[in-house]
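To start, the structure under review is shown below, and the notes come after it.
Omission of a single protein chain aside, the complex is shown with its protein chains in their original locations.
Moving on to chain A:
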């Protein structure tokens, strides 16, 4: 069954869409950041899924094992996780300063304060 055997990819797609939707729709800046996090997490799961080899064990050399999962995507995603944390912390720091400057973390209030021109 194609649907069931690729279930991790369906999870990836679902998380990706939920994350993007939150970033676009939520007016609260903190919730936007959470959405961005969910979006990034979906990509982490995607990479980990790619690295899985059917029947392979953890990529640590040991006696009696000949088939290992691909460790490279894991390493790549460690880097991407670090990048994600850096992005989140920078975003939160910006939100703190936005809150101090505007007295709100709602997109609507900030745009109203600026009389934001579109385009």
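Note that a contact is a pair of C-beta atoms (placed from the backbone, for glycine too) under 8 Å apart; a residue touches a chain by one contact, two chains touch by 3 or more; residues count from 1.
Quick note on the criterion: contacts and distances are computed from a predicted model.
Enquirer: Of the candidate names "Sulfide/dihydroorotate dehydrogenase-like FAD/NAD-binding protein", "NADH-quinone oxidoreductase subunit K", "Monovalent cation/H+ antiporter subunit D family protein" or "Probable heme-iron transport system permease protein IsdF", which one corresponds to the UniProt protein name of the undepicted chain?
Expert: "Monovalent cation/H+ antiporter subunit D family protein"
Enquirer: Write the list of chain A residues that the hidden chain touches.
Expert: The list for chain A reads 20, 23, 29, 32, 36, 39-40, 43, 46-47, 50, 72-73, 76, 79-80, 83, 86-87, 90-91, 94-95, 97-98, 101-102, 110, 114, 119.
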